[in-house]
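Note that one protein chain of the assembly has been removed; the remaining protein chains are unaltered in position.
Naming follows writing order (A and B), and every chain is counted from residue 1.
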Amino acid sequence: MDRYEVIIGIEVHVELKTQSKLFCGCATRFGMEPNSETCPVCLGMPGVLPVLNGEAIEMAVKSALALHCQVRPFSKFDRKQYFYPDLPKAYQISQYDQPLAEWGWVEIRLSGGAPKKIRVRRIHVEEDAGKLNHMGQRLGDAVGSLVDLNRAGVPLIEIVSEPDLRSAEEARLYLTELRATLSYLDVSDLRMQEGSMRCDANVSLKPVGYQGSLEDLPRVEIKNVNSIRNVQRGIDYEVARQSEVLQAGQRIIKETRGLDDATGRTYSQRSKEEANDYRYFPEPDLPPLVLEPAWIDEVSHHLPDLPATIRQNLMARGLPEQDAEVLVQDREAYDYWSKAIHYHADEKLVANWMLSDVARLINARQESYARCSVGPQGLAELLDLMADGTLSGRMAKEVLEGMFETKETAREVVKARGLNQITDTGALMEVVKTVVADHAVVVADYRSGKDKALAFLVGQVMKATRGQAKPGLVNTLLKEAIGREDLTT
Amino acid sequence: MELSDQDIRHVAQLARLRLMPGELGQVRRDLNRVLAYVETLQQLNLEGIEPTMHGGQVQAPLRSDRVSASLSVAQATANAPEVQGGMFRVPRIMESGGDAGE
Partner (left out) sequence: MSEIWQCSASGLHAEFVDGALRAQDIVGAHLERIDAVDSQIGAFLYVDREGAMKTARMQDDWSKVDRIHHPLSGVPVALKDNLMTHTMPTTAGSKILAKFIAPYDATVVERLGAAGAIMVGKTNLDEFAMGSSTEHSAWQKTRNPWDLTRVPGGSSGGSAAAVASQMVPLALGSDTGGSIRQPAAYCGIVGMKPTYGRVSRYGLIAFASSLDQIGPLTRTVKDAELLYRIIQGHDPRDSTSLPDTADPFPMVGRPLRIGIPREYFTDGIAPGVRTSVEDALERLKMLGHQLVDISLPHTEYAIATYYLIAPAEASSNLARYDGVRYGLRQAGTDLLTMYETTRDQGFGDEVKRRILLGTHALSAGYYDAYYSTAQKVRTLIRRDFEEAFAEVDYIVTPTTPDQAFVFGERDEDPIRMYLGDIFTVTANLAGIPGLSMPIGVQNGLPVGLQWLAPAMHDLSLLSVARMLEMDPEEWIGPKGVKA
């Protein structure tokens, strides 16, 4: 392995979450009845023309600026031509030589290493294709395929990195940071399982001492991987496979490979030796996209806080680095935290609870921070009860579980489960000691044999705890306290 | 830049047109005549000349992101040669047949 350097470039397709498609007014909802969200335009009927969705452009520009790209005031659309049943016009309206934005970067931080900037070559806007359902196990043995064009025309941005990544781990960090950044912009659902974020990784091995262009190295493209974890697996497998091939003295074939989720292996899909000739040419139905520099500036001034800023901010507030990192990478967690600290001041405690107990319950119940049975205000209330001594940490955990199960507030759970009695000996003992100290005469009476005096003292404790203490326990504790006082005096 | 029969076959393949062996010669002659004719453009000095890519409008208008009515599935598929479950059915796709899309 040492004789090769791993060279990785990544292309990410992100579906923008506009209401309507890129070039027509059809809705972009996921999971609808096949072909129910289509019109003459996205069906590629004769005579139709595209009209650009301004919101898609704004989302694309936001994304480009957040990834530190330069947005071109003048870009144009081109037709990328190939025949496939999921591509209704037999061309995809995309951007070829004058994309929306260029020259950006994403900073990744390897553990224990210095930050590294991964350059973003370009970001362009294009339309998505439809969906093919193959009537068989695999494409090869299908008797036919069924075309659903609901997704055809949904706006996409394609983010192309430079081949700056040197390991599967760097690829993972790049994708994680990229996804985190986009998540704060509210431009996409970013769900890889549903295909609203899709990755292709180009992997090649560069022999040590190779002086030529990276572009000329035989490249294998791993297509359409459905999770960041699988991108990592695919790259790991590909690096091992390619180095074996090279060590056996064979050459790497430029091709497209798929990833088998079950085995983590890649398999050949099609050779790129006979590259598609896409016959790009400027889309005559769409004049160039002209963006006022003043407008681009305005969009850039209104960008929300992004991971780099948020990370810095969290660490400045004293959160441990690891907690800060988890919050930054999960926009929903960060939003949850931000809301919760509005109600409960101990920011570190909120993070701590979120990332341990809340996270555990969310995972177990397959919820998410955004759709969580216990909202940020609910968690804050629970932590308040802990802070005022009503609940111990152990009890609070039990209450939290109850809250998840019943969807009730912390106080409701406490009450319903009888947890509102102060059963915590340590807390109650404090109250008992105070009562004993405040009523020296009565205590003396009790010691002198007046049993009734104890009842008075119990009443005082119950009063001080507003009836939340368990009388039997109070009795025991009073006796213990007075007895122990006996010993000390 | 005269086109050979093989060039013509390649172009036909790109365009998903089938040419019968009998048609090939005629098509080659016609295309080569046209290509020879358009060679005249190569005489012009086009240095620094911007291409005219579009007709009138100089800038793409942007539409607001509003959903408008889609067709019903029945309307969308009304002209389709083969429909199954509201979807357009196509024959099987051969992975190596040059069918591969994106």
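To be clear about the criterion, a residue touches a chain if its C-beta (ideal position, glycine included) is under 8 Å from a C-beta of that chain, and two chains touch if they have at least 3 such contacts.
Fair warning: this is a prediction, and the values are worked out from it, not measured in the lab.
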Touching the hidden chain, out of A:P287, A:P307, A:G378 or A:G402, is A:P287
Filtering A:I10, A:A27 or A:L43 for touch with the omitted chain leaves A:L43
Hidden partner interface residues of chain B, rising order: 1, 3, 7-8, 11-12, 14-18, 27, 30-31, 33-35, 37-38, 40-42, 44, 46, 49-57, 60-61, 63, 71, 75-82, 88, 90-94, 97-99
Identify the residues of chain A touching the omitted chain, counting contacts across the whole complex. 40, 43-52, 79, 81, 83, 85, 88-91, 145, 147, 149, 277, 279-281, 284-287
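The rule is short, and it goes like this: only the chains that are shown with their structure count from here on.
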Between chain A and chain B, what's the gap in Å when you average each chain's C-alpha atoms? 40
Hey, which residues of chain A end up touching chain B in the complex? 18-20, 24-27, 33-40, 43, 51-57, 76-77, 82-87, 92, 129, 132-134, 136, 139-140, 142-149, 269-270, 274, 276-277, 279, 282, 284, 286-290
Okay, in this complex, where on chain B does chain A touch? 14, 16, 53-55, 57-73, 76-77, 84-96, 98-102
